[in-house]
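Only one protein chain is missing from this complex, and each of the others stays in its spot.
Presenting chain A:
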Amino acid sequence: MSALARLRGGLGSTAGVYLVLLGVIVVAAVVVAAAGRNLFTPGNLTVLMTSIAVLGFVAIGQTLVILVGSLDLSVAYLVSLSSVLAAGTMAGASGGTVPGIVTALVATVVIGALTGCLVAYLQLSGFIASLGVGLLVAGYLASYYRGTTGKASPELAGFGSASIGPLPVPTLLMLVCLVLAVVLVGRTRMGMHLLAVGGDAHVARMSGVRAGTPVVVAHALSGLCAGIAGIVIVARLGVGSPTVGEQGGYDLLSIAAVVLGGASLAGGRGSLWGTLGGILIFAVVDSAMGILQVNPFLKEVVRGVVIIAAVALYARRAAPLVRRRFAAAAGPDPAEASAATAAGPTAPVTEGAER
């Protein structure tokens, strides 16, 4: 384990994520090959790339929120809200494309920012604030929409089905957004503040960072990403649906993808590239099961096993990293003392949803 840790070097736990991804790809390829099929046909790869777009967008926003030490459980409802607003506003007309997209995104960004304000200035835990806001939206959706609504404009539908080479355009856009988010976190002042507040809000405040702003920005961006995900769904399905986000389970799955990507739920640690790895792990497993025509309910079972097993693998590895960077932030943590009991003099971890 320690040799592995040294090998990882500056890459941190992200390399571990991609090692697991590699393992998952190998296992999936072998299993698919054993059934006489091929995981790597262009068709299968296109399906895989298409499948990561929506969860990818949601998970980018979720990563930012988790990095700042909060949590966003409202994304599933925001995806649905965005889809019905966008499809409802454009109603199949070409002229409605821009108003539809703008309406949907403004709504989700404002709601995200509102959640952020509750977390930042009322100091609610992100879990509670986003659960509450998400439920508010859920009631609105259930009360005002019955079944699918609206229609995608021809332009948007074209965007949904277009692809450049092997890459579907929505997935390409997702990757561009991912790079933008990486730049935001790694290269800008706001990104530094985001990590600082996530690592330890108190220390950040003492160092002169306005601790509220990064939280609001992260939640607003999470709303934005969920909104884009909803629009991508409209582009794909051609209609908006008030239940599409909940059915996709994007709230919990995006959190799982972020944690699979090596991020700490306590905040301050994690990377967007890791999240991409987490999404790809999901996508590879899903795509292999899709080729093998596994029962959709059993897919859920496999997903659950993969989430637990993969996170169990990193939870041990990530430990030393935490001590070096955020020893003070480790603080009182439920997992910590139990870990010490269980595994002797190893370093504490900061996993645990404290905020």
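Everything that follows uses one rule, which is that contacts are C-beta pairs under 8 Å (C-beta built on N, C-alpha and C of every residue); 3 or more make two chains touch, one makes a residue touch a chain; residues count from 1.
Definition applied: contacts and distances are computed from a predicted model.
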Name under which UniProt lists the unshown chain, selected from "histidine kinase", "Formate dehydrogenase subunit gamma", "Autoinducer 2 import system permease protein LsrD" or "Homoserine O-succinyltransferase": "Autoinducer 2 import system permease protein LsrD"
Candidates A:Ile255, A:Leu272 or A:Val285 - the one touching the absent chain: A:Ile255
Residue of A:Ala86, A:Leu124, A:Leu156 or A:Met174 touching the missing chain in the full complex: A:Leu124
Those residues of chain A which, in the complete complex, touch the missing chain: 118, 122-125, 127-129, 131-140, 142-143, 252, 255-256, 259, 265, 295, 297-305, 307-308, 311-312, 315-316, 319, 332-343, 349, 351-355
